[in-house]
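As you look at this complex, bear in mind that one protein chain is not there, while each of the others sits in place.
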Amino acid sequence: MSSDKKVTTKAASDSQLIARAQKGDEEAFASLFEAHKRRVYSLCLRMTGNVAEAEDLTQEAFLQLFRKIGTFRGESAFSTWLHRLVVNVVLMHLRKKGLQQVSLDETDPTLEEPVKRDYGDDDRRLIGSIDRITLARAIGKLPPGYRAVFVLHDMEGYEHNEIAGILNCSVGNSKSQLHKARMKLREALRAGRSEGETEENRETTPSVG
Amino acid sequence: MGKEDKTVLKRTPKCLLGMTPTKFNALQLGAVGLLFVPLAITYAADLVKQEKTFDTTANPHIGLSNMIGRVIVRAWDRQQVHVVYGTYSPQVNVDMDQLPQRGAAEKVHLTTRISDVKASATEKTVFYTLDVPAGSSLEIRNTEGRIDIEKISGDAFLDSTGGAISVTDASGHVVANSIEGDIHLTRPAGKVEAYSVCGGIHFVGATGPSMRAQTTSGRIIYEGDLVSGGDYSFRNYRGDIDLYLPASASFELNKSTVRGKFSSDFPTGRSQATHPYPGAHTFLGSNISSTATVRLSSYSGDVHIHRQP
Partner (left out) sequence: MSELDMSTNAARAACAQFDADLPAFLEGEDRPFVARHAAECEFCAVVLGDLELIRSESQDFPLVEPPARLWTNIRASLEAEGIILEQKQGLMGWLDWFGHAGGIRFALQFGTAACLLLIGLILLLPTGVRKMHPVTAGVEPASPAPLGSANAAVNAGLVKSVSDMEASYREYAKSLDPMVQQSFQRGLQSLDDSIRECQNVVDQYPNDAEAREYLTSAYQQKAAVLMTALEYNGR
């Protein structure tokens, strides 16, 4: 955070930087990049789960931002505007890759795979046995559609009606995908914990179905 | 033609447009009948009304996103949001969501969802009427439908592409955007920013501290007095700007028009041209004791300041 503090004390608030950037001031561009680069990169990394893609998308997002900065009229907070732009850039990229899972169109609930639960299973909670690195890895391995909803809601704080607008689905769909994402994460974290254990050998009960 | 024929023609009333009475009666009936056609079409599809009431906090945030159909939002004195909406097609649904899910809602969101993109305009139409707490903040997006807001004291962000926006007796910060629609602001008591491309912007009886309007080809009209210390900024490209002010209006004027004409019923200061283009002029003037600041800027439209009797 020290480099961010440097930017804040040296330059000015975002609005002054934006005004200067709109006139082509390189220092203003650099300051805006410094102030927002970690948030943008983190968002790209979380939504793609891939370092190389996250780098490319961060670069693309900032280029689009700086090209369009002349159009920012200050009607909303700059960070909100930037955040929305980054989410759009990532989603466009995921859709171009032809990843159908990103589309959260309404599906027939009878055809969907039910959320699996192992009744009478290992009764140890995850608490105390997972860390952020493990969680981040597990999030990165989620299918793109689940990951998008999970990142937007639980990590970035978007509400379901906003996610529905971004991903062009219904609020109900967004809620159900979020729950499935969390259950998938739980499965992955528990499986990861089991693989890591060499001292104990626990049997899992067959899943209900 | 014989004399008798001329006499008959002379008696024929001009309003018959040269037709015989029988033909004209038929035309009248047909015209009246045509008036009912839109109504018939509207009622041919069944309008299905639904309503829901949310318990809310004193100043909830209301978000609404619609495509076609009028949206009316009115203030009332209950801590509830009462929604009544009407749809014509089962292909159109309304998502309603509240946060938090339990207890008094701090946020209420309404979204029109259209499953069939090929549905007709009538089928896509949803009418909304909302009664909300006066202190509510609003975010209303209605693409092709009109937005009417009344007596809201919270902030309002209103966005339309083709629909008009009308705000009456609002006292919060109002931001109104439209591409084609006109924007009407009646007795706004808070800060106002109005932007339109083709539509006009009309202020009546404003008492708020700051009024800003910008349009490309529409007309900007301001009727009423100016607030002491108020800030008024109206900018246009090709449309005219007209101010109708009482004789007692007190303001400092900064006006520029590159190619249009300027006139004022109020005395203005010495003109100081700053533009090489013939006819361009900038005025820095003042009238009586300067209190409100008025900035008028038009590229090729005319600017007029009228003194109201």
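The letters A and B name the chains in turn, as written, and every chain counts its residues from 1.
To be clear about the criterion, a contact is a pair of C-beta atoms (placed from the backbone, for glycine too) under 8 Å apart; a residue touches a chain by one contact, two chains touch by 3 or more.
This is a predicted model, so every value here is computed, not measured.
Asks: Using the touch definition from the top, which of B:Val73, B:Val94 or B:Ile114 touches the missing chain?
Replies: Touching the chain that is not displayed is residue B:Ile114.
Asks: Mind pulling the chain A residues that touch the left-out chain?
Replies: Where chain A meets the chain not shown: residues 22-26, 29-30, 33, 37-42, 45-46, 54-55, 58-59, 62-63, 66-68, 70-71, 73, 88, 115, 117, 119-121, 123-127, 130, 132, 135-136, 139, 150, 154-155, 157, 160, 165, 168, 175-176, 178-179, 182-183, 185-186, 189-190, 208.
Asks: Extract the touching residues of chain B with respect to the undisplayed chain.
Replies: That gives, for chain B, the contact residues 65, 67-68, 99-102, 113-115, 117, 121, 124, 143-144, 161-162, 179-180, 197-198, 216-217, 237-238, 256, 258-259, 272-277, 280, 299-300.
Assume only the chains that are shown with their structure count from here on.
Asks: Please give the residue numbers of chain B that touch chain A in the complex, ascending.
Replies: 63, 65, 95, 97, 99, 107, 109, 111, 113, 157, 175, 193
Asks: Sort out for me which residues of chain A touch chain B in the complex.
Replies: Against chain B, the touching part of chain A is residues 75, 159-161, 164-165, 170-172.
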